[in-house]
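Excerpt of the complex: some chains, original placement.
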């Protein structure tokens, strides 16, 4: 039995970790921390847990947390994560960090988009935890940087094309939309029900969203050359889900059928990527609560552009589900353990 | 391994059975039928299932279905169920019927609210499948009449009070609200997104909703005398969930604390009923996707009335989850098998 701690348990990704791990046969959640709600039971914060997980939320004292757990999920805001992760690593714990702190391999890039990096030493040890792209490295990692939600949907959508050199690297436009859980659980007017409901809007337009460098880093690695993209996020009045519609210019002429075959081969055997047959398109509704990424690649025959549509649940494959998948790889459990659940539809 | 068929698999309760049984270690789903979509794969109807359950939907030929399964869930409209259930029973199969056809023990009452009953013989053998009230009988049953969604929420909310004779049997008013899955998956203008969204309304007001006699039958049995209630259903713009707010006049003075204790004792050991501590109230959001019924009993100190608020997921504890709970009882599996999943929140 693996003892696991969740640091930052009173946010939505923390809750989702608890939900998923509750059905994981190899894991016991032994410690939960929360700065805002320390001293309360997690089931008082999230009554959905009542009777199944009633642990007390603790203050975040890294050494105490490390005493209770073999592996630690850090579900903290950026900066807060890199303040505690070094301690966990020093004490020999494995860490899966759901923040942005260890995703950008170059601390200068982190500094440009966030603030000066506090822990560049461990940056080098961190493995970017997208199993479909970097499974082998994850298996031996001590520190996994769990990918962002938008990046997961976009990178999985483009990996086969960039890896095979089929698209012009500078032609990529990623138009994405997210449910509101992506904005977290902080009390802000902008996230109030009546501000969000019945409205659809773009935000962070023009290359300013902080997921941009993360996406570009990984796409550049896949392409084998540095590239830049245009990335536009939107907010959808729904709880969960990210759908990305990605446009690119092909380097040679392709049909939709060829594209589908290419993607099927690339993702052959992957337990959580479903390449949809020609004529089918993904919806966030069909992956809600599950760890799937559904992908439909196609060609706009009139203009020749390639279009990839991919959908995930931002809290599962885009955060906590992928974190558990990484944990399974790290710990030698079968990769799908605890992640078998089907989407909740409707 | 128990082979199971789902008759009427292309509706929401059919899909929910597939979702729940997918994680049930003792069961194999071997046959799915659908009148509208026979010949298609279930995963083409519900893309959430793709790659996990891709069975072909068959026409409903009872003998063929019975050949493939030991136990059959009938998730059909009323009348359609009692047209096939007798064949299943005759062939020695166990049946859990999710329709209304075997819930009313008196065929005359069925005739009054629906139409003439076609199969009164089997009515006597049917057990009303509310485990918290009738667990022993369910264990030995051949035919379980799975309760309606509104009835489940209301009966569980009133059982402790009626059993102990604490309320006036003729004082009961049940004001309930349901998500839109309760209306099924038929293509009707009234169920269109834009007709339902951003609106809240009552329907079937004035004692005309067909769940009324089912509720009264079970409450009368609990009370030990015939009673009638006022039941008002409402439609809420959300997918899942039923919340019932039930009013009754006490026969003796009680405090909220006493009520809570009474309910805790009554439901002590029940795996799927959570009596909330004083000061907490249920929400459908906290049971979504789970088999829980959350109940808060309290007293309006100013008027003396007792108020019970209870919440379930109408597709789980109100339909398919309860059906699996009944299957577990019928087949000797631990009662919670396959039903451990926590609610999906948000």
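Things to note:
First chain written, first letter: the chains are A and B, and each begins at residue 1.
Convention: a residue touches a chain if its C-beta (ideal position, glycine included) is under 8 Å from a C-beta of that chain, and two chains touch if they have at least 3 such contacts.
Since this is a predicted model, take the numbers as computed values, not measurements.
Summary of assembly composition: all chains derive from one sequence, 2 are present in place, and the complete complex in the structure file consists of 4 copies.
Please note the rule applied: only the chains that are shown with their structure count from here on.
Taking the mean of the C-alpha atoms as each chain's centre, chain A and chain B sit 36 Å apart. Per the touch definition, chain A reaches chain B in the complex via residues 12, 15, 18-19, 22-23, 46-53, 181, 198, 239-240, 274, 276, 280, 282-283, 285-290, 292, 294, 340-346.
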